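To start, the structure under review is shown below, and the notes come after it.
All protein chains of the complex are present and in place, except for one that has been dropped.
And now, chain A:
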Amino acid sequence: MSNKVIHALYNDDDVLMDAVKQTRLAHHHIEEVYTPFPVHGLDKAMGLAPTRIAICAFLYGLTGLSFGTWMMNYIMIQDWPQDIGGKPSFSYIQNMPSFVPIMFEETVFFAAHLMVITFYMRSKLWPFKTAENPDVRTTDDHFLMEVAVNNNEDELTSFLKNTGAVEVKVVEKH
């Protein structure tokens, strides 16, 4: 089994969308699509599962809220309950309004930063990562669809040419 793939290049996102739909109808497996900008509806056309990053962010936010609450309660109420300008420090609820700005910011801070880090980890992005770009033109003005080949090279090539591709090439993947 060779690990060959076909790279079909398009120069219009509408043509690309149609090609993706046709390819999926013909039950060819799309490995990846490279585009220079977000194409609306491409994930739906490819049948990708919806992201769960919002759920992560919500849970991170709850973590931040808990952290802020715990921190203020420990420092201001449990550890050293001083009388600072007459603020009641006998219980957390009595002095809660003054902790709310901190609780809010901790919630946003945890939700935002942990979500971004989650995104980087799940997309495998980091500063010295080698770019995985199959064709330099895909960051500028071309769209590339990568389709797996299973002993049907000729058939797949002619099929992709019919979908409006400006260039179709067979590539050996290492």
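By our rule, contacts are C-beta pairs under 8 Å (C-beta built on N, C-alpha and C of every residue); 3 or more make two chains touch, one makes a residue touch a chain; residues count from 1.
Everything that follows uses one rule, which is that contacts and distances are computed from a predicted model.
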"Multicomponent Na+:H+ antiporter subunit C", "Tyrosinase cofactor", "Ferredoxin-NADP reductase" or "Quinol:cytochrome c oxidoreductase quinone-binding subunit 2" - which is the UniProt name of the missing chain: "Quinol:cytochrome c oxidoreductase quinone-binding subunit 2"
Candidates A:38, A:86 or A:127 - the one touching the absent chain: A:86
Full-complex contact with the absent chain, from A:78, A:94 or A:158: A:94
Identified contact with the non-displayed chain, of A:54, A:75, A:108 or A:166: A:54
Chain not shown, touching residues in chain A: 54, 58, 86, 88, 90-91, 94, 97-98, 100
